[in-house]
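All protein chains but one are shown at their positions in the complex.
Right after this comes subunit A.
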Amino acid sequence: MDDLLAARALMGVSLAFHIVYATIGIGLPLLLMLAEGLALKTGDEEWHEVARRWIRPAAVLFAIGAVSGTILSFELGLLWPKFMVFAGPMIGLAFSMEGFAFFTEAIFLALYSYGEQRLSRRAQFFCTVPMVVASAISAVFVISANGWMNTPSGFRMVNGVASDIHPLVAFANQAWPHQAVHGTFAAYVATGFAMAGFYAADLLRGRKTTQVKKALTLSLAVGTLALPLMLMSGDWAAEALAEHQKAKLAAAEAHFKTMAAAPLVIGGWPDPETGTVRYAIKIPKLLSYLANGDANSVVQGLDAFPLGSTPDPRIVHPFFDLMVGSSFVMAAAAAWFWWLRWREKEVTLKRGALILVLIAAPFGMIALESGWMVTEFGRQPWIIQGYLRTSEAVTPNGGLLLIFATFLMVYLALSVGILRLLLRPQGRGEEGEEGEEVLHG
């Protein structure tokens, strides 16, 4: 593994790891706010109990999110100093604004989670509101930086140097709106379904309390309501790609040859040698229709770009399919659950439906991770589309493999720690006692 690959691998692993926690950091505050709001509105204390139980794992997950976010901010300089020297003046503003939002979230999270004895219930509820707003805003802001890498704007190149810089134009780059909206809804979907899965597992294990039912209903409701919004924004994103990031769209759709009335390619294995996709399902004219709203329009393929300047469809296309496919799994699970919920006038206890919710639980996160892979691999070989190649941006320092290995160990240790904490029966009622035998001090 050479230094460039080690740097890319480290950045990729770090982001993949961070995204999980960042996503929960966006989704969970919304659930907390809704539960606390319901407790205040209905006077039903159980909603408050539901919320307080979320805070426990949330505190750990937020903490890991904060430290893994710090790793990322350092890695920008440790791995990609040349990129940052170029891009800092343009995307720094997005990070600064995100920083304020994240700061606000951290403050109110601390107030909410530690303030049970010191704050009134109303004040606790009001602490969740800035958490929701700040976490959504921080996602929207930081995504601007990624959007700028995809559709750089707000500067002019004069003799190889960026000049005439307008940070606000860079901030409001073309890819930002659709990426920000799509990404934020995806975070709500991912958190909602993941949480619902935990509670479905509880019901399946026979823990049929009203609290569990309430928590399942609320988290699945958030996931379900965000799902169509995520799909709609995904469609918007695809249209925007067709206009501004044609190579990425072509790679995602495994669309090799520029043609009119282009088919939509589902599944299969792209073969760049022959420019074909083996074992794929092809739906005539659908790609042209989805991209341009006209079934007979021309869609540029990978052949429309110079050799060596386009992403590899063998990586991008499968992740794209995985992302799209995930939403169908979630939609099916949600549909069945709510149908039974409506028919039985009660949270269903049917094993089949609960198992389906459990199966669908990780797919929000899978969709989010694979969507991010599409965005990132879909931009290669560029770190700043059309301006700076990833290979030119990497640090001149050697020994990156060692650093990659070090952080891989760090992430493994963190993951093992988190899993041990979250998945072991955490003193759930009766099960708790047996766990206490391993108590130390």
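Keep in mind that, in the parts below, a residue touches a chain if its C-beta (ideal position, glycine included) is under 8 Å from a C-beta of that chain, and two chains touch if they have at least 3 such contacts; residues count from 1.
The rule we apply is simple: contacts and distances are computed from a predicted model.
> Can you pick, from "ABC-type sugar transport system, periplasmic component", "Cysteine desulfurase IscS", "Cytochrome bd menaquinol oxidase, subunit II" or "DNA polymerase V", the UniProt name of the chain not shown?
"Cytochrome bd menaquinol oxidase, subunit II"
> Where the complex has a chain not shown, which of A:Gly88, A:Gly268 or A:Pro362 is the residue touching it?
Hidden-chain contact among the options goes to A:Gly88.
> Considering the complete complex, identify which of A:Thr42, A:Asn296 or A:Asn397 is in touch with the unshown chain.
Final answer for the missing-chain contact: A:Asn397.
> Quick one: which of A:Leu4, A:Ile55, A:Leu286 or A:Leu322 touches the chain that's been left out?
Checking the options A:Leu4, A:Ile55, A:Leu286 or A:Leu322, the one contacting the hidden chain is A:Ile55.
> For the chain not shown, which residue from A:Ala16, A:Leu40, A:Ala66 or A:Leu204 touches it across the whole complex?
Residue touching the chain left out of view: A:Ala66.
> Which one, A:Leu15, A:Leu109, A:Ala180 or A:Leu218, makes contact with the chain that was left out?
Candidates A:Leu15, A:Leu109, A:Ala180 or A:Leu218; residue touching the omitted chain: A:Leu109.
> By the contact criterion defined above, which parts of subunit A meet the unshown chain? Give residue numbers in ascending order.
Residues 48-49, 52-53, 55-57, 59-60, 62-64, 66-71, 73-74, 76-78, 81-82, 84-90, 92-93, 95-97, 99-100, 102-104, 106-111, 113-119, 130, 163, 165-168, 209, 395-398, 403, 406-407, 410, 413-414, 417, 421, 424, 426-430, 432, 435-436, 438-441 of subunit A touch the chain that is not shown.
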